[in-house]
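Apart from one protein chain that is not included, each protein chain of the complex appears where it belongs.
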Amino acid sequence: MTSQKAELKAAARIISGNEACAWGARYARVQVISAYPITPQTTIVERLSDFVESGEMDAEYIRVESEHSVMASLIGASYNGVRTYSATSGQGLAYMHEMLHWAAGSRLPIVMGVAMRGMAPPWNIWADNQDVMAARDTGWMIFFAATHQEVFDTTIQMYKICENTNVFLPAFVCLEGFVMSHTEMPVYMPDQELVDDFLPEIPKNGWPHFFLDPDRPITHGNLQNPGGPAISPDCWYYEYRYLIQKAMENAKQVIIDVAEEFKKKFGFYHGDLIEKYRCDDTEVALVSIGSLADQAKVAVDIMRESGYKVGAVKLRCYKPFPTEQFQELANRIRVFPVMERSMAFGLTGGIASVDLKAVLNQHPNHPFILPVIAGVGGRDVRVEDQIEVLKAAVEMAETNEIKTNVILSGMHQKEEC
Amino acid sequence: MVNLRDLVKDPVAGEEYFLKGNSSCAGCGGEVAFRWIMKALGKRTIVVAPASCFNVTIGLYPRAGPTIPYLNMAFAAGAAACSGIVAGLAARKKLDPSLEDINVLCFAGDGGTIDIGIQGLSGAAERETDFIYICYDNEAYMNTGTQRSGGTPFGAWTTTTPTGKKQHKKNVPMIMAAHGIPYVATASTGYPLDLYKKVLKAKSIKGTKYIHVLAPCAPGWRFPTELSIEVGRKAVQTGMWVLYEIDHGEMALTGPSKYLIKKESRKPIEEYLNLQGRYKNVTPEDIKILQEWIDKQWSDLKNWIATQVS
Partner (left out) sequence: MPEKKYWKWKEIENHASIDDLPPVPLSLPNYGSMGATGDWRTFCPVINKAKCNQCYFCWMYCPEAVIEIDEEGYPEIDLEYCKGCLICVHECPKKAIEQVREEKEQVESE
């Protein structure tokens, strides 16, 4: 163990996933926080308000009256060129949906923690991916965390990625409600100076592309007609919107570089866009999101002990989607079960599985993607459930027979699909 | 007493902050309001404009009318965005103490204030955000073609109330006064200098300041453009619109409204209604209902003034 790691071990705090979000924002020296409570995110904003009111953290703290105002106020603050943070969940994330588009379209590097929960009705406050998946085409980058250390580390890394001049996009750092937000794990925290050194300096007078300066007056948001190359030289809506896509593409390399740099500086690595576990010699890899991915490693180890060759892939970064990484995996992996807590209504399976199918659609090997909907609304997903899925996938790989189009894992009445 | 000859030469008030040749309608009441508001606030102002006419009057990309930082904003988000900007400026000032103060103004229409924006406005007022919120009230959703809003008065034609609105106008200045904010005022484009003085006063106060400006709209209210200022004047002279300010809880009538407490001194409301095509089909019963509403408004104000300890 290196001496730095030994020092870090001594400085571990046993904290909840929510507290890890708050500590991450604190280490990143966030300047404006906007807060509205919603279970299971509440302890994030509570901990942040403790930090601010005790003087341990120097930030403006706005206690707004709704989640829509959370995003509106963060946008207003970020226009000034300051670092911003907030957290939300479920209904709140849905309520601010209009403003999510605004933040991405204004290219503001806002970071938002999402303690994911089920969408109502009926009320459900436990782990679910549906809320974040509904925001996946807003232009926000989406990261899922599998351990509390990863929550803390990713929150810090996020500012470096978002404030990169080729990126400038907002990002979600997602953790599952209650499973991650309210359980406690040790989180090792570095010295503040190391984080200050790692993150970019906060600009003095606004971002390079957006500033509120009476000496440089700008108007933002004028109407832009459809226009077109042959019609009008002043209408660039299509192009400006496509710049978000280009920024996402730029972000992929930045995410990889930042993860590498973080590993060198702090000694922790959670994968870049994905994290592979024992995937080099196998034809079956279980793709999953969040803590399910961490648990999948246990399932993989148990399967391997029984002689099955299987692997696991943690889907760490959802947007920008790890297209190249999956296409490389598909060179040898023939069956991808995808286990997630969401449903793509009107399609088959969960939302991530639909996107993975789209990405691997034209791969010459035509791997089979097996959607698994599990743990919806916080329903428990046991290692045994994951082993069952892996066994089904192994059987498909061996027999080349597609027995089912979707596995509804843990549901009361299993339909024969 | 403001003197126009001095204002013309004043370094702040003599400047124009909304450049000519923009896409506002000819005779736009909102433009008169914005012009005089900015003459009071000056160059060091950031304006947030939630969705309203003043998102499309500012010209087309890449050219704009405002000479100050001007941020179009989503409809319901005006006041909250201002809270954020104020917090961001405070954060900037911590890093750079030489940063001079910048006024933050939310310039919203009646729809964006009275209907969809009221939650955000109420929240910002409760948080005591240090900014000025000015609602320019053209009494309908004019940007989208004259649909009724909470600010449309009883009996007025709009595209969604073709036989006249059946409910009264929502009294937002009084709602804001109930929040206990340090300054609430009403104004009218018929009296631009009264508006100018009120904005100057608001600028000097810390906390949330709310000003509600009646801004007649020629295409929406159906009158010839040259009457734009006169309609704003008649609204006050008939008592339909009252000019007042509530300064730290103390109510005072301003301008011509000072002399209109007695019903006899007010002009008959027909003088105001007959100028506008949107009241073309108003019946004598409607006028009676409107008159009662006006009288109640005045008696409430009279009671407040009579019972306040000055």
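A and B label the chains in the order they appear, each numbered from 1.
Please note the rule applied: a contact is a pair of C-beta atoms (placed from the backbone, for glycine too) under 8 Å apart; a residue touches a chain by one contact, two chains touch by 3 or more.
In this text, all values refer to a predicted model and were calculated from it rather than measured experimentally.
Though it is not drawn, the left-out chain touches A, B in the full complex. From the options B:I58, B:I132, B:V184 or B:I211, the residue with contact to the unseen chain in the full assembly is B:I58. Residue in contact with the omitted chain (choice from B:T113, B:T186 or B:S228): B:S228. If you put the hidden chain back, the residue from A:H220, A:K276 or A:R304 that touches it is A:H220.
Hidden from this view is one chain, which touches chain A at 105-107, 168, 209-210, 215-220, 222, 224, 233, 236, 239-240, 242-243, 247.
On the side of chain B, the interface with the absent chain consists of residues 4-5, 8, 16, 18-29, 31-32, 35, 58-67, 192-193, 218, 224-230, using the contact rule stated above.
In this text, only the chains that are shown with their structure count from here on.
Distance from the chain A centre to the chain B centre is 43 Å, each centre being the mean of its Cα atoms. For chain A in complex with chain B, the touching residues are 31-32, 34, 58-60, 62-66, 68-82, 98-99, 102, 202, 204-205, 212-214, 217-225, 234-236.
On the chain B side of its complex with chain A, the touching residues are 43-46, 48, 55-56, 58-62, 64-74, 76-77, 79-92, 94-96, 102, 119-120, 122-123, 126-127.
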